[in-house]
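The complex is shown incomplete by one protein chain, all other protein chains being positioned as in the whole.
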Amino acid sequence: MNENTPLLQIRRLSKSFGGLKAVDAVDLGVQPGEILSIIGPNGSGKTTLFNVISGIYLPDEGEILLRSPDQPEINLVGLRPHQVTAKGVGRTFQNIRLFANMTVLENVMVGMHCRSSSGALGAVLQAKSARREERRVVQESQRLLALFHSQLIPVMNQPAKALPFADRKRLEIIRAIASEPRLLLLDEPAAGMNPHETRAFMDDLKRLRDRGHTLMVIEHDMMMVKGLSDRVIAFDYGRKIAEGVFEQVRRNEMVIEAYLGRKHGIA
Amino acid sequence: MDVIYTILLVFCGFAIIVIGLSLQHVGPFLVFLAFVTAGAIFLSRLGWLRNFRQITNRNPRSLYFALALCIVAYPFIFTLLKSAYWIHVAAIAGIYACLALGLNITVGFAGLLDLGYVAFYAIGAYSSAIFFRHYPDARWMFWVILPAAALLAGIFGLLLGSPTLRLRGDYLAIVTLGFGQIVRIIATNWESVTNGPKGIADIPGPTIGRYSFETGIPVGSLVLPRVANYYFLIVLLALGIGVAANRLNHSRIGRAWIAIREDELAASCSGVNVTAIKLLAFAIGASFAGIAGVVYSSLIGFVDPMSFTFMESAMIVCMVVLGGMGSIPGVIVGAIVLAILPEKLREFEQIRMLLFGAALIAMMAFRPEGLIPSKRREQELLETTDE
Partner (left out) sequence: MSPTAFFQQLVNGLTLGGMYALVALGYTMVYGIIQLINFAHGEVFMVGAFLGLLALSFAAQLGLEGVAFTLCLAFLVSMVLTSLVGMAIEHVAYRPLRQSPRITLLLSAVGMSIFLQNLVMLIRSRDLQPFPRIITGGVNIQGVILDYIQILIAVASLVLMLALDLFVNRTRLGQAMRAIAQDMEAAQMMGIDISHVIRLTFMVGSGLAAAGGIMSGLYYGGIKFDMGFIVGIKAFSAAVLGGIGSIRGAMLGGFVLGLCETLLVAFLSAAGVTEAFAYKDVIAFAILILVLILKPSGLMGERIVEKV
């Protein structure tokens, strides 16, 4: 296995709903340590791709190979979402899905579920190992809460729904990070943020890469895509229509047509 | 100072309960009940109830001490008052508390509606009844049957849950409803084993060495009635189950239950094995009912299929809902109130279930979080979803 082996390799992946091909024979690779942006008009199959990777949908065909430290490759197809997460792929959702009535801290602790192992018996008997693990989970979760900025620490015992919008987005990412993913799928992380927040957020995401996470980001905000991405892949009608660095993709005729042909312009 | 307040508060509450129970006629009792309710509402309007709660929260030790004292004093007081019956009622209330705590794990924590919960109770009760029907002299075996029945009920929970829990929550509700019926139908018709509709009688009480639960407890010049043995056993079991439920609630497993209840998909993508964790809730709840069933069969000495109807399941659901889904003190109070009230209001026996039905609808409309809500559940049920 050399340095150029992709972390994630998708081959001929397809998923259709009824007659609609939401993802159509897609091939793509994600290199370790990069930030890969996925762009494309609404309904072009980006979120479906994420849902297939994370095990929510079963693809009709194709394979999703994840490079793994202990074994050469794992095919993620057929695994259920929690198994995909355990293999090291975390994700966030387009419309934030926090556990709204759990506290900020508890949200992160749930994220560590697959990286801890105490069972019911340990909890009932308050076994030493269970208590030790619980302490570790609390400490680690608190440490993670300080990942982006320190403002989440003082509110860690508040319910998650009390957080302002941008912090809820951050919390959702921290919850995903808590499962120690090697690959992190972010579905429109900057949606709903103002330009000022977006800029701050971009730095946060870069910090994630510096921490060793590989990022795959669905994003509409072209300023964000430009400033963040190592590579960009454009989707249209479930197909990959362009791939390369931001400038290349931006100039690609098919991409321009995909956007201008309908309603969007590209920056 | 707080310590004294706490103890006084608990004693006052206990005195109210004792006075209420010793009022023999329904008229005075209703007047008393009305006064107590009005008093409680008045105090809560003044904000005093919250103050009381804060004071007791600050002094958990003195609270538990005072409660323990009252619980121990209870059978003595009613032995002196020569009404052993209320010790029996308290023992039954304790069994319901165990059941409500178990159902609370399924319904309150994991958010899975189990409408056939009484089936697991029946499995526990019949395990012990069938065993003692064949070996009436092996009375010490009670202590083996107790955990074995918990295990058996848990296994039945797994068997029932595994095909259903992968699906939407509503299916579980109706499948459990059906399962409750099936267990009853089998208990009625499998005569060779269950003795059919006639039921199994003469289930003996347990022994510990030479000590038998069938004799009274002599304490000085006083002799506590036979049922006091069960009273103390049930208090200990309920305590154990309550502590277990509380520890689970604050563990990795408990967090996963609540996460599933809040957002199943997000929980799954956060690495929670949704099916396994739901099954666990279901099985643990079932095993608590199995324990309650064994104790019930020994206390009453008799089991028959009619003790395990849907109305019994509905009653336990009411206890959980009235007390507050997910709230451990809540469901205990709910169980005690709903177990004792019908005993005091025998005149209204006929309309009891009618009132429960109406109360359930009203609770859902006006106070879905219950009388003593769990903190988290309160937030959840009071919000109007904006989806």
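We call the chains A and B, going by the order they appear; numbering starts again at 1 in every chain.
Everything below uses one rule, namely that a contact is a pair of C-beta atoms (placed from the backbone, for glycine too) under 8 Å apart; a residue touches a chain by one contact, two chains touch by 3 or more.
It should be emphasised that the depicted structure is a prediction, and the values quoted were computed from it without experimental measurement.
Only one residue in the set B:41, B:68, B:81 or B:364 touches the chain that does not appear here, and it is B:364.
Touch with the chain omitted from the figure is made, among B:182, B:236 or B:306, by B:182.
If you put the hidden chain back, the residue from B:26, B:138 or B:265 that touches it is B:265.
In the full complex, the hidden chain is touched by subunit B at residues 107, 111, 113, 115, 163-164, 166-167, 169-171, 173-175, 177-179, 181-182, 185-186, 188-189, 265, 310-311, 314, 317, 321, 325, 350-351, 353-354, 356-361, 363-365, 368, 380-381, 384-385.
Here is the rule we use: only the chains that are shown with their structure count from here on.
Averaged C-alpha coordinates put the centre of subunit A at 44 Å from the centre of subunit B. Listing the residues of subunit B that touch subunit A in their complex gives 244, 247-248, 250-256, 258-259, 262-263, 265-274, 280, 284, 376-377, 379-380, 383.
Across the interface of their complex, subunit B is touched by residues 54, 56, 80-82, 85-86, 90-91, 93, 97-102, 106, 109-111, 113-116, 118-120, 122-124, 126, 130, 133-134, 137, 159, 161, 175-176, 178-179 of subunit A.
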